[in-house]
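Right after this comes chain A.
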Amino acid sequence: MNEAASVVWVISLPLLGALLATVWRQYAATIGWVSSALTAGCAVWLLWVVQRAGVQELALGGWEIGLGISLYADGLAAVMVLMSSLVVLGCSVYARHYFRAQRQHELFWPLWLLLATALNALFLAGDLFNVYVTLELLGISASALTALGAKRAALRAALRYLVVGLLGSMLYLMAITLLYAAYGTLNAVQIAEALQVDPLGWAALLLMLAGLALKMALFPLHFWLPPAHSNAPAPVSAALSALVVKAAFYLVVRLWFEVFAPLTTPLLANALGALGAMAVLWGSWSALRAERLKLLAAYSSVAQLGYLVMFFPLLAVLEGEARQWLFGAMVLFALSHAFAKSALFLAAGILLQYAGHDRIRELSGTTQALPLTTFVIALAGIALVGLPPSGAFLGKWYLLDAAFKTGQWWWVLVLVAGSLLATAYVFRLLGHAFGHLPAVKRPVVAATQEIPALALALLATFGLGLGAMSLWSWLAHTGTGAGL
Partner candidate 1 sequence: MNTVLLAVVVVLALVLLISLLIMLSRTRLTDRLLAVQLLGTLGVAILLMLAVVMQQRAFLDTALVLVLLAVVVTAVFTHRQRGGKS
Partner candidate 2 sequence: MVGLSAINPQFLYVCAGIFLFAIGLWGTWLHAHYVRKIISLNVMGAGVFLTLIAVAYRGEHLPPDPVPHALVLTGIVVAVSATALALVIIRRLEDATDE
Partner candidate 3 sequence: MILDALSVLLLLLGLFFFVSGLLGLWRFPDTFARLHALTKADNLGLGLVMTGLLFQVPDVLWAIKFILVWLLALVASAVNAHLIAVFLHRQQEGHDESA
């Protein structure tokens, strides 16, 4: 089997798993985690192939690209696929015990694997209309999973999530219509080559940005995120916060730096950065005031996505080597957030199961009852604040550096304020968790629930922090320059 097949397998395996888990539902859980594990293996294989042989482009069906659809894997795409496959694997191992009832298993796995399919298909899509289909698959499976929370609040949140996702997709589809009308192709590379600075380009960029900003919950379009992410079952919340919004962000990066590159002026980048800054401040402030742990984590996601967008104005003015490194730092930050946030949500799920609630004020005794879970929360907190040695630290540090270098000191203020607020909400959480209670019973927690959470948190803090240099350098040099 040739190397390009790895691109096909990372998408096909979870899809195949979803179908098998539907038919043989008594084995749904086993099929689920086995296919997640195999997908993660294929994702490693894909990364290895891309690293060794460069960008992989696969013309599906053997038709010339443009008539047919292409799958496209460069460094950035391969890293995102690996990120999503690892988080999905962690959550899959966790979910085996989280959903104890047989019926819940049957309902969860097919949708979960479809979500994984959608994520990988989205990261690897080389065709803008194909991206639309993957976005819809992602939105529908994500909101269906949110509804698994089964409570009224979860149903409401799922409905709103679904409608918001559809609205974003429609805006995106209108932009595709414009691009096809002008350039007669749907392939991203071909459009990028032909793109001209004209009213049509502006309209298309505006529509795509609006649609994706809605999907990635960029301030002020974040209103739907906290209820959806905090009411879903724990593994679902983890994937929604770590991966699904990240997928929209990934598309923004692709479109901004590659397809619409001639149109993205520093002014527009600054406007976007300003929205990011407001997201950081508002999200962190709301997280500090949140009553419940899952709500805190959800608001913190709004803030973290704000940081990611704040890289844009700096990337717009930097050039050469420094820009490449900053780009790598942005991806590193995104990866770090994905692992940390999924770990935090998984830990919150354990807490919810054993304490019966996740009200922050009443968390006293958690350290005594669930020491490992508390440790995971602390590790995730380190990555969210951006303390060393986490990957987020490197990202933030480089952002700070770039802001000083380019004289855009106002971003530094936001960064400092955001980090202080993050420190405050993490320590508020830990402060309550460390509160001592006289007699605490230690419940027996399934190792398959705590260990994946721990592994993801360790990846975010130590894995990406200590082992970051080679990855960072590779991302900086092959992430996008070679791409698209």
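Going forward, contacts are C-beta pairs under 8 Å (C-beta built on N, C-alpha and C of every residue); 3 or more make two chains touch, one makes a residue touch a chain; residues count from 1.
How these were chosen: all candidates are chains of the complex that A comes from, given by their letters.
Since the model is a prediction, treat every value here as computed from it, not as a measurement.
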> Which candidate, 1, 2 or 3, sits against chain A in this complex?
Replying inline: 2
>> Applying the document's contact rule, which stretches of chain A touch candidate 2 when the two form their complex?
In response: 129, 132-133, 136, 139-140, 143-144, 147, 152, 155-156, 158-159, 162-163, 166-167, 170-171, 173-174, 177, 180-181, 186
